[in-house]
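The complex appears here without one of its protein chains, the remainder shown in place.
Order of writing sets the labels: A and B. Residues in every chain begin at 1.
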Amino acid sequence: MSNYKKRKMTCIVCPLGCELEVTINENGKVVSVTGNTCPQGKEYAIQEVTAPKRVVMSVIHVKNSIFPTVSVKTSKPVLKSKIPEVMKEISDITLDAPVEIGQVIVKNVAGTDADIVSTRPAPEK
Amino acid sequence: MMKTKYDSIIIGGGPAGLAAAIKAKELGLKVLLLENRDVLGGIPLQCLHPGFGLHYFKEDLTGTEFIYRFINKFQEMGIEHFTNAHLTEIENISDNEKRLKVITSKGLQNFTTKTIIYTTGARERHLYEIGITGKRFPGIFTAGEAQTMMDIYGIMPGKEIVIVGSGDVGLIMARRFALEGATVKAVIELMPFPGGLTRNVVQCLDDFGIPLYLSHSVRRVEGRSSVEKVIISKVNEKLEVIEGTEKEIKCDTVVVAAGLVPYIKILEKIGVVKDPATKGPIVNEYLETLIPGVFTAGNALVINDLVDHVVEQGELAALGASEFVKNDGIPASRWIRVFRGENVRLLVPHYLSGKRDVTIYARVRKPMKKVTIRFPEIGKKMRLPVVKPAEMVSVRLRKEEIQKAVDRITMEVLSNE
Partner (left out) sequence: MEKKKVVIIGAGVVGSAIARVLSRYENLEVTVLERNIDVGWGTSKANSAVVHPGHEDDQKKYPLRAKFCAKGNRIWHSWAEELDVPIKWPGEIMLAFSVRDLEKLQYYLDLAEKNGVPDVKIVYQDELRELEPNVSPDAIAGLWAPTAGLLAPWDAVISLIENSVDNGVKLHTETEVKDVVVEDGKVKGVQTNNGFFEADIVINAAGLYADVISKKVGINFDITPRKGEYYLIDEDVKERVKRIVHQVPTELTKGVYISETVEGNILIGPSAVNLPLDAKDDVSTTEKYLDYIWESAKKLVAKLPPKSSVIKTFAGLRAEPPSGRWIIEAYDNPKGFINAAGMRSPALASSPAVAEYIAKELIGKKLGVELVEKKNWNPYRKGIKKFKILDDKEKERLIKENPKYGNVLCMCKEVTEAEIIEAIERMKKIGIKTISLDGVKFRTTSMFGWCQGSFCRVRIARVVANYLGIPEWEIPVKDGKTSYGVGDVKAFFNTKQGVDEA
């Protein structure tokens, strides 16, 4: 018990923003979560402590369209630690119009199992 | 010059305008939409982050995905519109006739319409309005400008950034800069609490180790020939600068995210009355301003937090325009004025008839936990676990409830404790 660590965090699942307290044992495993008012909060706390993930949003260059960029996101949350690699990989890409909304730009970006998909169409100029 | 008579002309093709145009067309009105830029969509075109459509579509969409649902529907419906069209003058000929002078690349056009739905959005507050002094260097941008630069035109505004203001726009831009490899040195917030959602503080600042200075004010921007640092000071509960707390933060770029103000100059010229609390027009439950036949919605009406509300307002304004056209005006009523009570900083609409259900959109002055929202004159109460200035509170009043009022309704937000 004495080797257990406690970590405080604010839940981001809904606007309530419950203040959570997570207890972690010596092996880094979550022992308890308090302060949440719903089960999603507990899930969030566990994920956040073990392998925090985020959806990444950015832009990618595109040629011959109305704007020089197309907006993109990861198809699902990726490990926070992988984000710099994801950003580096997409920084080198230049697409050619047209690009559809929802189009997969990169599969399995930076080995994360998530794809990069377009969130804005890039019609041909 | 062309002359055509419309039932409703919509000024501005962002979410409020597109939603209004779609609804107006569905209600059988002869509609024209005018957009100043060369593309439809407005600000959501540059909003890469999710949080759009949670209420309206029950989906978590990015701003871009959200707005394209409306752009596509608008185009499918073949609604008449002009892009690169700038409204330069409104002539209020009568309640039923407004003449609009519009500059387009095809020439100067005159349009006549029975109603106007004004949805041009807001403009950003900038440096001088928030009392920052110093030299007027190039490396100072408003958050919206920085967002347009990065996320539409692919321009990196700067390298070492200080963001003034911790509203959602400021927080989101902090994350954008950090993700693209710039260094965000700090976010400076005047109030003792962050301006934006907690989830954004976590995902935009904590995630990137960006310091948030609460209860601090940016005094000056300094440097020789370009931005080199900002000078900040701590402020007390009265928001006054505390002597001797000056601190400098080195940077080369300042991004001002100090809030938005409705852009309604051309409406004021025809006599639309402004609410000093919202800085937008005073409106009735159809979002009609005090000039008959002139409706407004979205950020031109009140600064919204969710695009879902913006779209709702656009659709309501279209409904109002339709009622106006059908009945030759919004029917006269004994209008009940809605007043701001305790802890209510602003609210719309300002006048209710009691003939229909109405959604009140309001913002509180300060954050509170465990509150009761009260409308004492009509005996209505509801509880909320938390209220924050950054998050609009919307309350639905049924017409039967409104009818209980004699001549006024007050909205109060009180602590349960």
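Note that in this section contacts are C-beta pairs under 8 Å (C-beta built on N, C-alpha and C of every residue); 3 or more make two chains touch, one makes a residue touch a chain.
These numbers were taken from a predicted model, which means no experiment stands behind them.
J.: Considering the whole complex, which of B:His55, B:Lys73, B:Arg99 or B:His126 touches the chain not shown?
T.: B:His126
J.: One chain isn't shown here. Among B:Pro15, B:Gly63 or B:Pro157, which residue touches it?
T.: The one listed residue touching the chain not shown is B:Pro157.
J.: Pick from B:Asn96, B:Thr112, B:Thr148 or B:Thr359: which residue touches the chain that isn't shown?
T.: B:Thr148
J.: If the hidden chain were put back, which of B:Arg99, B:Lys135 or B:Lys404 would touch it?
T.: B:Lys135
J.: Can you list where subunit A touches the absent chain?
T.: Residues 59, 61, 69, 87-88, 91-92 of subunit A touch the chain that is not shown.
J.: Which residue numbers on subunit B touch the omitted chain?
T.: 1, 36, 38, 84, 86, 88, 101, 103-108, 123-124, 126, 128-129, 131, 133-139, 141-142, 144-145, 148-151, 153-159, 180-182, 219-220, 222, 225-227, 252, 263, 265, 268-269
Everything below uses one rule, namely that only the chains that are shown with their structure count from here on.
J.: So the centre of each chain is just the mean of its C-alpha atoms; given that, what is the distance between subunit A and subunit B in Å?
T.: Comparing mean C-alpha positions, subunit B is 27 Å from subunit A.
J.: Which residues, counting only subunit B, touch subunit A once they are in their complex?
T.: Residue positions touching the partner: 38-39, 45, 48-50, 62, 64-65, 68, 150-154, 179-181, 197-199, 201-203, 207, 385-386, 391.
J.: Please output the residues of subunit A touching subunit B within their complex, sorted ascending.
T.: Those residues of subunit A that touch subunit B are 9-10, 12-13, 15-17, 54-59, 61, 66-69, 71-73, 80, 83, 87, 101, 119-121.
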